[in-house]
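Up next, subunit A:
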Amino acid sequence: MKSNRLPLETDLLDVLEQEVLCASCAKNAASIPELATGCLSGDTVLLVDGCAGGLVINSKGWEKRAVSEPQSESVVRGPREGFTENLRTNTSLIRRKIRNGQLKVEQMTVGRKTQTGVCLMYLDGVANPKVVETIKYRVGKLDVESVLETGYIEEYIEDAPFSPFGTIGYSEKPDVVAAKILEGRVAVVVDGTPFVLTAPMLFAESFQTAEDYYARSLYSSLIRILRFIAFMITVFAPAVYIALVSFQHELIPTTLLFSFAKAREGTPFPAFIEAVIMVFAFEILREAGVRLPRPVGQAISIVGALIMGDAAVSAGIVGAPMVIVIAITAVAGFLVPALNDAGSMLRIVMMVMAAFIGFYGVAFGFLGMLVHLATLESFGVPYLGDFDGDDTKDTWIRMPLWSMTKRPKSIARGDTTRGQRFIPPLRPHVPDEEGEEP
Partner candidate 1 sequence: MVWAVIGGFALIALMDFLPLIRRKKWRAVAAFVCTFCAALTLEVLMVLNIEIPSVMSAWESFIRWLGMGYAA
Partner candidate 2 sequence: MHAHLKRMVTIFLLLSMLIVFLTGCWDSRTIEDQLILTGIALDVADDPGKISVTAQAANIQQGKAGSGETGGEGSNESIVMKATGDSLTACLTELDRDSSQKLLFHHNQIRLFGIELAEQGIKKHLDLIMRDQKARLEVPIAIVDGRGEEALTAKLSEMPLSGLFLGNNFEAQSAISPQYRVRLIDFVQRLLDGTAAPVIPIIKVTGEDDKQEIKMAGMAVFHDDQMIGRLTNEETVGYILSFGNVKKYNIVVSDGQNQAGLHIATLDCKREVTLRQDGGIQVSLTITSVVSVSELHGFKEMKPPELLKYLENLAQEEIKNEITDCFSVAQTLDADIFGFCTMVSKKYPKQWNEMKERWSEVFSDIDLSIQVKVRIPETGQIVQSLEMEENMK
């Protein structure tokens, strides 16, 4: 405790601010406009007789949405809380998961007009300092008028703005973000949006969901592989179909060829035009379904998918196999929501290549995609990863948690071990009868 006697030269307001008030943010203001603004924006103004100026005490109480289940990432098993639009709530949600002094929160303000609060969160000693510096530098250098969503920040700080693939991840769930921070990533929380950015991002991350880590590892691995296949299907299925029916007929089994030929008999357009019609129709329906209020949206999808598809086939505009192909393409796309937009774009590129020169075009389209993926980097980390060593344990499969004793080599620096040595559950956890642990 300090002595009760005040030094004579100190201002009473300062004493109040520093020693008495418990508000997190009090400010000594001298001018009337300053006090007025404070008062108007919801703060409390404390005026003391005999003192010039007053104290503006932060006591803003905004209306905010309660923590609720996120719309974009629902889980069957796992925490159901999601971020809200309030920056403080969001940071506290993360901090509640990681109660560690190493978790650093760095506050910044971005946007000339909006003065939006932005927080960087990372584990000190685990996150790569270079990445932290880069993000801080890029966010700090931002000279924009407004930041209304994380998307604004993402566009300004990402490495490959013209790539169809996003190089910064985002999530609406505190547990996902906490897991990424624990792996050594940096989270960017922005006031006013429930989406939190995480960087650096790897390609394999697009195929991961929160639930992968809560379900059994064998099943999660199976689902991961399924997602990879689904992504391939959603990008390549229409292209492969075009290549099959207009170039490489020899690949189709004979009896299937007969039915393909019969189905295509009487349709006026070449396979490529047919595919373009169907892909566009699908994108239109999807967009309509997303934007409309939910009950109407569902009606639209039903009308579109069932009635229009059937009508198009019976009217002879498109062949029945094409409808099947587009349907599987569309459904497969939803398995990997993070790559849905990339998939739609690449799909059209592959279709053009297929219509142009058949399977050779598709092969080189695939190679081009691979080259592009290999060129991508997210804050100095190769986007494709290294296909190497421990890092593969959590990519196209998910190894059991106890086997992943190391943090991802490409992301974490410094403290890279997750635990001393995780005891595989197959070994007995209780001491032997002799009382000694093996």
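On how the list was made: all candidates are chains of the complex that A comes from, given by their letters.
Simple rule for what comes next: contacts are C-beta pairs under 8 Å (C-beta built on N, C-alpha and C of every residue); 3 or more make two chains touch, one makes a residue touch a chain; residues count from 1.
The structure displayed is predicted, hence computed values, not measured ones.
Applying the touch definition to subunit A and the options 1 or 2 in this complex singles out candidate 2.
Of all residues in subunit A, only 162, 245-247, 249-250, 254-255, 257-262, 264-267, 270-271, 352, 355-358 touch candidate 2 in the complex they form.
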